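With one protein chain withheld, the remaining protein chains of the complex are depicted in position.
Think of it as A and B in the order they're written, each chain with its own count starting at 1.
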Amino acid sequence: MHARSLAPMDRRRFLGLSAGALGAAAVSGCALSVANGAGRDPVTVMASDGDFPPEMVQQAAEELDIRIDLVKYDPTRLTAMLASGQPPDLVRGLGALDTPYLVARDVAEDLDPYFAGSSILKADDLDPVNDLWRFDGQRQGAGPRYGMAKDFSQDSMFWYNRALFEQAGVDDYPPDDEPLTYEEWLDLGKRVVQQDGGRTTVYGMSCNGLSPVGNLMAITAAAGGSLFSEDLGRVDFSTPEARQALSWYLEYVQARVGPSLIDPDPNVWDGPTYQANRMAMSGNGYWFGGMVGGSSPEIATASRLAPAPVFAGKPRVSTCQAGTGFWMPRKAPHKDTAWRLFEWYMGEGPAQGRASGGWGIPTLKSLRSLMPGEQPFQEQSLRVQNAELEYFSVLSFTPYVRSTALDAVFNQVMPAAMRGDMSLDAAIGRLNDDMNHQMDLGKELVP
Amino acid sequence: MTVEEIRVASDRPARARRASGAAAAPRTSRMTTKRHRAFYMFTAPWLVGFVLLTAFPMGYALWLSFTNFDAVSPHWHFVGLENYREALSDPLTRQSLGRTLLFTLISVPMTMIGGLILAVLVNRPLRARGLFRTLLYLPAVVPPVGTALTFKLVFDTNAGAANGVLDAFGMNAVTWLADPYARYVILMSVLWALGNTMIISLAGLQDIPRELQEASRIDGASAWRSFRSITLPLLSPVLLFQGVTGVIGALQTFMPLLLAADSSPAGTTSVPQDNYMYMINVFAQYFAYGRFGYASALLWILFAVIIAFTALIFKATSGAVFYNVDPEAKK
Partner (left out) sequence: MKINTPRLALYTALVLITGLLLGPFGWLILTALKAPDELAALPIRWLPENFQWHNFGDAWDFINYLGYARNSLIIATIYAVTVTIASAWVGFGFARLSAPGKRPMFGLLLSTMMLPQIITLIPTYLVFARLGMVNTYWPWVLWGLSGAPFLIFLFRQFFVGMPRELEEAAIVDGCSYTGIFFRIFLPQSWPAIAASLVISFGWTWGDFIAPTLLLSQDKTTLAVILTTAYRDAAGNPLNNLVAAGAVMYVLPPLLLFLVAQRGFVAGISTSGLK
């Protein structure tokens, strides 16, 4: 009976059915090792939630015939995977902070040969921001490419919500073409903050960057200096520029106009708070516009982008603190398939989708034309952003420690200084001692 | 079916005594060999598991603790006792250990005494005491993540009940999950699971023959006196057990990290400073600082501290109680 009912099924129908079943398995992201159609290896990608939405995973299966096994981006997992010699094929990373560390420890694959053979990611089409993913052993920005940014922003710029200015009765908005000084910015923050019964109902501003140390690196650069010594071997907060940056940041924290270590925002980052109409100015770059666009129409209409602040008498500098993108571990098991996915993600459909969504500036010059400009806030932010590009600069991070180690020191030392229990000088001394101790330990691990 | 059924357990010691008393039957040596072999066969799964899943990883951690391994660089090497030397002088480690010890000294007695008081209350003849016992115990069944999520919602600055209460009394709202309040939230979340110590103390209380207490009351002793001179000494093994497990649990507190609900390196290093406990530091050293060698040394130090504490407790209460390792060996 069963045999007979199977008999009429011809070979073509059978193949069709099994292909369908296999396809379904691939699409559902089922982690069993079911081989897919062409027998391509599945690519393990370690990414954050929004990087590879389910539709994109499905698209990759359909268009490229590549199955993606997603592993949630988690530095803890990554470290352990690297330690055990079984890394993912592609890993999310912050070009600005991760590149020197990874390269100095021989864990990142040199992608130059792949770039050389690519018709999609061509050298003359790559935006300069991708230089964050280059390291020659001495400095960032030169040498082989170890990864590529998926999009970028100049992260010291800030967004503001005109409606909240109006609520506070303030009408001098930050100008589009001239940067504010850091002091002016903080004053403005104090004027637009709203407090009620122990709660900050509307934060005046936020200035926390993408990581504590990245933030201080950027402010120090604006003050005309650098946190790291020339050879990237020491941290020094006692230079006049670093000191100026740190003392301004402390002033910001102590003014209690925005989130900080001692006034944490329960939302962890600015996005939700800004969307809830509870933040007048948010220190985030162009990419934040993607989120602004996804907010309620009132917030989108009221939002504007302003140039990165400066220090009086110092040149305009506007850095990128992240350059978030992907890199390939040297021990990745499926490099060639992973590169195909990389190309597609960085230069084809997904890249075009990101560019037109306003989530950051595309990292291929040829995609610039896709940046959105229909809504007034999009038109304004695009104009301000384009003018800002002239001041773009790449800062070098140290190869000796992972950025989270320096962030950890910062998080440990600074709360006391923020509460006023420790003087600025004492804080500088401890930051230098503790960070340089970590650097010294790291030097022993780098040839 | 309620907690009332505790008595199921309480008549067991009597049977145990009977059982060990009957252990004197003569045996042939063949039977002895058979018994020996059977013993090894029965205990083998645990022993093999212990060697592979406990001793080996511990040994691996010990070995790592003498290196500067960072899990990424191939250029690591041995550093001798350097990690241990650094740990003893590192203010971060010392402070986190100090905080953890303080937390232990507060939370363990707090839950023991609280649990004992509750146990005494619900051990009295009450209406609906089964219901009371069950309800009081319920929070102890909630998994740590459930507790963390619940407390985050209760102590949320904007939408939490705690600030709602402050509002109702016309007081200013408080950022509960930051210093200096975060430590109280942790203590409260520990107190929430008071049912754990209550249920164990209750089991102990029910093992105490009622006649003893009644006799002392008839002799004219006050309730407090009879509690002190009869109940408490008889309860000491149970309290000792709670003390030891409580200290071990408290020393490895991980709750602050769960409250931060963020196992990323940023999550470990940005917990409020008052809650930066020893295990949080270990996690941070492993994954934020990337110092696998140093963090492994910290684990071994914690291990030593735990052994020392346990020994100390047993020593301080020596004579009070210990249990019988081998019921047959006694005879």
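One rule holds for everything that comes next: a residue touches a chain if its C-beta (ideal position, glycine included) is under 8 Å from a C-beta of that chain, and two chains touch if they have at least 3 such contacts.
Fair warning: this is a prediction, and the values are worked out from it, not measured in the lab.
Enquirer: Of B:Met58, B:Ile113 or B:Leu187, which sits in contact with the chain we cannot see?
Expert: Considering all chains, including the one not shown, the answer is B:Met58.
Enquirer: Using the touch definition up top, pick the residue from A:Met56, A:Ala80 or A:Ala168 that touches the left-out chain.
Expert: Of these options, the touching residue for the absent chain is A:Ala80.
Enquirer: Could I get the residues of subunit B that touch the absent chain, sorted low to high?
Expert: Missing-chain contacts on subunit B: residues 1-3, 5-6, 8-10, 12-13, 15-16, 18-20, 22-23, 25, 31, 34-43, 45-50, 52-54, 56-58, 60-61, 64, 118, 121-122, 124-127, 132, 134-139, 141-146, 148-151, 153-154, 156, 158-161, 163-164, 167, 192, 194-195, 199-200, 202-204, 207, 237-238, 240-241, 244, 248, 251-252, 254, 258, 261-263, 279, 286, 295-296, 299, 302-303, 306-307, 310, 323, 325-329.
Enquirer: Determine and list the subunit A residues touching the chain excluded from the picture.
Expert: Subunit A touches the missing chain through residues 29-31, 49-50, 69-72, 74, 76-77, 80-81, 83-86, 196, 199, 201, 266-269, 271-272, 275-276, 291, 294-295.
Here is the rule we go by: only the chains that are shown with their structure count from here on.
Enquirer: Quick check: in the complex, which residue numbers of subunit B touch subunit A?
Expert: 68, 70-77, 92, 156-158, 163, 167, 172-175, 177-179, 262-266, 268-270, 273, 276, 284, 286-292
Enquirer: Under the stated contact criterion, what part of subunit A meets subunit B in this complex?
Expert: Against subunit B, subunit A makes touches at 74-76, 79-80, 82-83, 101-102, 104-107, 197-199, 211, 261-264, 266, 268, 401-402, 404-405, 407-408, 411-412, 415, 438, 441-442, 444-447.
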